[in-house]
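In this view, the complex is presented without one of its protein chains, the others remaining in place.
So, chain A:
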Amino acid sequence: MQYLFSVIDDGAGLATPTEEADIDAFNDRLRAEGHWVFAAGLGSPDSATVIDNRRGEAVVTDGPFVESKEYLAGFWIIEAADLDQALKLAAEGSKACNRKVEVRPFL
């Protein structure tokens, strides 16, 4: 069972060196214990572009699809037996990156 951990930033910006080190340590643990699938940080919402090609003509819009104070700063995809295990890992991930983490299951 895979879960997406979304890292929610509310304006703190890039991770500090301490946060980076803690995230690396957490990632090492995920790998060592077999939970690791993939993880990445994302460019800021300023760097986003939205494309809408539902009507046959691609409309390009500058900026994120929704403007909000909180935004997706990065994510983990992890493997866990169930939600309890995922929530435990997310709690550690949140501590490591010093941000809120949303947990959602893959279908």
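Basically, contacts are C-beta pairs under 8 Å (C-beta built on N, C-alpha and C of every residue); 3 or more make two chains touch, one makes a residue touch a chain; residues count from 1.
By our rule, contacts and distances are computed from a predicted model.
You can't see one chain of this complex, but its UniProt record names it "RNA polymerase sigma-70 factor (ECF subfamily)", from the set "Multisubunit sodium/proton antiporter MrpF subunit", "Amino acid/amide ABC transporter membrane protein 1, HAAT family", "Penicillin-binding protein" or "RNA polymerase sigma-70 factor (ECF subfamily)". In the complete complex, the residue from A:A12, A:V59 or A:L87 that touches the missing chain is A:L87. One of A:M1, A:A21 or A:V37 touches the chain omitted from the figure, and that residue is A:M1. By the touch definition given at the top, chain A reaches the unshown chain through residues 1, 81-84, 87, 103-105, 107.
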